[in-house]
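Omission of a single protein chain aside, the complex is shown with its protein chains in their original locations.
Let's look at chain A:
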C-alpha cells in the first residue's frame, strides 16, 4: 500500500487500555490527576460540539417529528400523525423511489472503475496523467459540475446531444423528459465519481502480492480466471467500502438535483428525498412534517452505517 504509512490499524478497534507504566513513587497519583484534567480540556471542544450540534438537534428532531409546526410558532404535539401521513404521501414516496433509483449508478460506476484500475495497473505511458485527469471531476465543485452538465444536457445545443448527433443519434431533451431525467443524473454521477473508486481499486490491486498471479500462471490460469479467482476477492473489502459509502452519499443526494432541476424535474421525476425534505421545510414551512421525513431518512442511513461497521470488523483481516 502507499508508504505514508499510517498505522496499519483497521476500523474502530477498541483502544488498548493505557498500558504505560505508572511512574513509581507518591507523586504519581497527583500527576495522574493533572493529566486527566489536561486530557479533559483537550477533548472538551469536540465533546461540547457533539452535544450542541449533534445530540441536542437529534433529540429536537425526534420531538419535532411528532408535532405540527411551522418553525416559528408553537409546536403542537400530534403523536405519530406525521409518520402515518408519510405512508400515503405520494410525493415523499416518489422522492424516496427516485433516490434509490439513482443507486443503479453504483454498480455501473464500480464495474467501470474496477476495469479502469486494472488497466492502470499495467506499466504504460502517461499513467500519472491519466490518473490526474480521471480524478479531476472528483475534486471539482459539485455546484459547478451540475451547472455544466445542465447545459451539456440541453436538447438543442448541449454537448451530449451534439456528441450523439455525430453518430446520427438524435438525443432526447434529457432534463425535461421524465423518462430520461433520471438516467441523465446517473450518468453525471458516474462520471463524477469514477476517479475516486478507480483510485481505491488501484491501491487495492497494487497491494495484491505478485506471487499469487505468478503461481496461477504456472497452473495455466488465463486472464479471466486470474481476475475471478484473485483480483475480485482481493479487492472485495474495497468494493464493500465503496458500496456502503456510495449508498450513504447517494441517500443524501441534493446539490445536483437542486441545481439541474430546480422544480424537481418533469413529473417530479428527479426530486430526491433530501430535495423533497428541503422544499417542505424551507419553502412550505412544514417543519414538523419535514422533520419526520428527515428522521425516516436518517434511520435508513443509520441502518446502512451500522451494517458497514459490523461487516467492516469482519473484513478487516482481509485488508491487512
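Note that a residue touches a chain if its C-beta (ideal position, glycine included) is under 8 Å from a C-beta of that chain, and two chains touch if they have at least 3 such contacts; residues count from 1.
The criterion applied here is as follows: contacts and distances are computed from a predicted model.
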Just by its UniProt name, which of "Carbohydrate ABC transporter permease", "Gluconate 2-dehydrogenase subunit 3 family protein", "HypC/HybG/HupF family hydrogenase formation chaperone" or "NADH-quinone oxidoreductase subunit K" is the chain not shown in this complex? "Carbohydrate ABC transporter permease"
Please identify which residue in A:30, A:88, A:122 or A:310 touches the non-displayed chain. A:122
Give the residue, chosen from A:93, A:176 or A:255, that touches the chain omitted from the document. A:255
Among the options A:76, A:140, A:179 or A:225, which residue touches the chain absent from this view? A:140
Contacting the left-out chain in the complete assembly, out of A:110, A:194 or A:230: A:194
Even though one chain is not shown, chain A touches it at residues 1-12, 14-16, 18-21, 23, 31-32, 35-36, 38-40, 42-43, 45-50, 52-54, 56-58, 60-61, 64, 71, 116, 119-120, 122-126, 129-137, 139-152, 157, 159, 162, 191, 194-196, 199-200, 202-204, 207, 237-238, 241-242, 248, 251-252, 254-255, 258-259, 262, 273-274, 277-278, 281-282, 287, 290-291, 294-295, 297-298, 301-302, 305-306, 312, 319
